[in-house]
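Let me begin by presenting the structure, written as structure tokens, before commenting on it.
Shown here: the complex without one of its protein chains, the others still in place.
Chain naming follows the written order as A, B and C, and within any one chain the residues start at number 1.
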Amino acid sequence: MAQITVQEAIDQALAEEMTRDPRVLLMGEGVATKRHALVEAFGGERVRNTPLAEGIIAGTAAGAAATGLRPVADLLFAPFLCYAMDELVNSAGKLRYLSGGQFSFPLVAIAMTGAGWCVGAQHNHNIEAWFVHSPGLKVVMPGCVADFKGLLKAAIRDDNPVLFFVDIGLVFAAGDVPEGEYLVPIGEAAVRRSGQDISLISYAKTVAVCEDAARTLAEQGISAEVIDLRTLKPLDEASILASVRKTGRAVIVHEASRTCGVGAEIAAIVAEKAFTALKAPVLRLSGPDAPAPASFPLEQAFVPQAAAVVDTARRLCA
Amino acid sequence: MAQITVQEAIDQALAEEMTRDPRVLLMGEGVATKRHALVEAFGGERVRNTPLAEGIIAGTAAGAAATGLRPVADLLFAPFLCYAMDELVNSAGKLRYLSGGQFSFPLVAIAMTGAGWCVGAQHNHNIEAWFVHSPGLKVVMPGCVADFKGLLKAAIRDDNPVLFFVDIGLVFAAGDVPEGEYLVPIGEAAVRRSGQDISLISYAKTVAVCEDAARTLAEQGISAEVIDLRTLKPLDEASILASVRKTGRAVIVHEASRTCGVGAEIAAIVAEKAFTALKAPVLRLSGPDAPAPASFPLEQAFVPQAAAVVDTARRLCA
Amino acid sequence: MSVKLYDERPEELLQMMHLIRAYEERAAALQAGSGVPGTCTSVGQEACAVGVIAALGADDLILTNHRSAGHLLARGADPGRLLAEVMGRRDGYCKGKSGSLHICARELGVVLTSTIVGGELGLACGVGLSQKMLHRAGVVVCFFGDGAACEGRFHESLNLAAVWGLPVLFVCENNEWQAFVHRRETTLADGVVSWAAPFGMDSATVDGNDVEAVRAVAMEALDAVRSSGKPFLLEVRTYRLRGHFEPDDQAYVDAQELARAWSCDPLPRFEARLRDCGRLDDDAIAGMKAAAKSRVEAAVAYAVDSPYPGMDELVTDVYA
Partner (left out) sequence: MSVKLYDERPEELLQMMHLIRAYEERAAALQAGSGVPGTCTSVGQEACAVGVIAALGADDLILTNHRSAGHLLARGADPGRLLAEVMGRRDGYCKGKSGSLHICARELGVVLTSTIVGGELGLACGVGLSQKMLHRAGVVVCFFGDGAACEGRFHESLNLAAVWGLPVLFVCENNEWQAFVHRRETTLADGVVSWAAPFGMDSATVDGNDVEAVRAVAMEALDAVRSSGKPFLLEVRTYRLRGHFEPDDQAYVDAQELARAWSCDPLPRFEARLRDCGRLDDDAIAGMKAAAKSRVEAAVAYAVDSPYPGMDELVTDVYA
């Protein structure tokens, strides 16, 4: 095992997949400037700085994906995806279906989001749920270094368009990554901590919040299971349901705002399919329904806190 | 009471509000061509054909709204909103907050969606949940002619950006509209039919599907309550909860796809706040997680059907 | 069906123009009778489609938009399968899922049709990038309208294609209309071609109602793209003779302008030329029209006979 940062994990995944498959290329505003080692290794044709225009980056990626390449487009910050929605949703997500299966769109769109850099709501907006709600796409949002590597490699190998969200708060986080070829399958959640009394379901940086909370809860005699969703589309319903059927209680935690977020979907799945197992209401802890502020203490407060998870879990288990 | 169509109701609302308030203007690709009577009445300055570019239409609307006008932008079909996401979400939705309250954005963005015209997924995509998930916006999606008029008038008077979705399947529907000034407040659901055994919660054209189902259910001895949400953001939680607390059972029905849709939010709210009242799992009937096909029978099958609502309700009440 | 290639004979061009005209008019008639979903017809623009596509080789690829029938037919599409698609039938090019608005036919090299105006422009850059990076010979031809040139993607796409040196021939069919809005309401620019120069892109304009002129200019433009590897913008000036989306009564169209446009109809014009130079006589032309009509009638029969897709198709082809 090697300790590396999320950024290094992403670099490794890119380098390995570009080595493995000559059709993989990386494009985006500044990717060639910032990832100089990749340019050295693979040349300027395969690591391309682009003009400053997210729509055409995504459109080019979609067109290239349908005709033989496997582009990875770095679109920088999630709110900039607003300029590329047509290409991602209407083209990459729908043209396979509308063409009766004539084309597929093996591309990865990377974007950062989340609290951590005090950049405010035009750089920090957790919109992963939009893409979960859109047909034909897959959505991944890792919570630990190893998953960043393994899921990015899997995303690049997937024959469908994958949105790959990077939680800003994790970019400089370090962690272990298995040596050698390491893949994490898309669509599988991970049980980060096993427990009996309550399921804490989360993804991205709030997985660690839930792990913190679980440790505190353990001291108070409550055994919490922590599920890291890792993939948001397709959701690993089986893992979610297995956990909640066992514990009978669920708290879903994410930084994205509440209404129509991923937490809503999980609560709905649980309320439908684990209904008889439920011993308590299904609760969600999320960021507020407000744009993300830049101000440091407000930005921090935007993210659900371990103390709130503990309180909520205790209430449910009371 | 006068029988008019949805299209006429929209025209009436526009004409009345433009008469009332000289700051209201209408803009869009072809609005001046298609709404000739409004051009006659209010002139070309206030009823403007635009260049074919949704982004700049929405951006112009946002900029104008913040500085003294009250634009209504007709963006035609909902998937075209993909070109205007930055303007709607990042500008209109966030710049009030990010400016510390210095500006407000009284604008209405109108878009059509839903099955009915065999136009396929690039014209028909129910993405209302995206906007429900986004801060600073309001979202309205009427299900009957009177509401089209009353809610559009309310939307134009609202000081916030309002997404106004028009279900294509209802455009030529006729119905009664009260004479004279008629407003429907944003944020209030309507009980379309009162019942004791189960709550059927819906919006747009599937409200009628639920009403159909409720009639059939009544014949079978099941008393279904039908809730028309009308406004999707802010959601009328109180009405939803009052109904489900009474009936103990809920089926949520919409044409939009399931994952992270409005139905997910309602199921989550119910699973949290009406938990103890629930006698059965909360179920959702929705369009499939697929792009909308153009082919007529497939397009029809995309929409949840009354028979399925009846079946689902009967299972829950069994 | 495979890609149709054209030889030097002008008769072939006229024949194809008649097929397109007959197809579109028949489709519109079906739609007027209702039951059949609407389409955007290319009536009046036949010379654009046929002129450009007759200049293509077998390897070249085409992207088009909502107004695609002319391009598809000119490239050799089967009118029966095309109409079946418009009617949402199983034997359509896209199994009936597309309907009229996003028909593509990979076997013909007609790829990635988007009905989002401007969508084809972005996708075309990607297809061009594949051609370039995978060392494929074919040029990418992207048809779009004057309306699409108002969308920001037009700017982004031309710029990217130019700076990356992508083998894309951008073909703007300037038909003076953008759905229900006249082009003069949407821009002060006289045409679309003037936007090429700032990108460092070569360009040309041609009378789009003269099929031979279109073909000649397209040949040159394609040669330029092939030899330089760089993109080219070709503006084809024409007029949308029917409404935007059938049925459409064109009540909003200035009657004089429309009459003038009909007087430039590319079909009679080309017929007259071929008659004048003695290549065709009235009988031959009448025969050509009749052949086109009967081919279209067969297509209608085929499409009407084709069943709707099965309900399982509702959720297939979503993921690879």
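As a working rule, a residue touches a chain if its C-beta (ideal position, glycine included) is under 8 Å from a C-beta of that chain, and two chains touch if they have at least 3 such contacts.
Everything numeric here is computed off the predicted structure, so don't read it as measured data.
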What shown chains does the left-out chain touch? A, B, C
With the missing chain put back, one of C:6, C:180 or C:199 would touch it. Which one? C:199
Can you work out which residue in B:30, B:135 or B:281 touches the chain that's missing from view? B:135
Given the contact definition stated above, which residue among B:98, B:112 or B:129 touches the chain not shown here? B:98
Please pick, from B:64, B:108 or B:121, the residue that touches the omitted chain in the full complex. B:64
Missing-partner contacts on subunit A, residue numbers: 29-30, 33-34, 49-53, 55-56, 79-80, 82-83, 117-120, 122-123, 288-291, 293-299, 301-302
The missing chain sits against subunit B at residues 23, 25, 45-46, 48, 50-51, 53, 55-56, 58-69, 71, 86-87, 90-91, 95-106, 135-136, 159-160
Touch list for subunit C against the chain that is not drawn: 150-156, 159, 162-163, 185-189, 194-195, 197-201
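Here is the rule we use: only the chains that are shown with their structure count from here on.
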Mean of the CA atoms for each chain, then the mean for all of them together: which chain is nearest? B
Winner on C-beta contact pairs when A-C is weighed against B-C: A-C
Whole-angstrom distance, CA centroid of subunit A to CA centroid of subunit B, is 29
Subunit A and subunit C have mean C-alpha positions lying a whole-number Å distance apart equal to 41
Could you work out how far the Cα centre of subunit B sits from that of subunit C, in whole Å? 36
Within subunit C, the set of residues that touch 2 or more other chains is 96-98, 102, 114, 116, 119, 152, 318
On subunit A, where are the residues touching two or more other chains? 86, 90, 97-98, 135-136
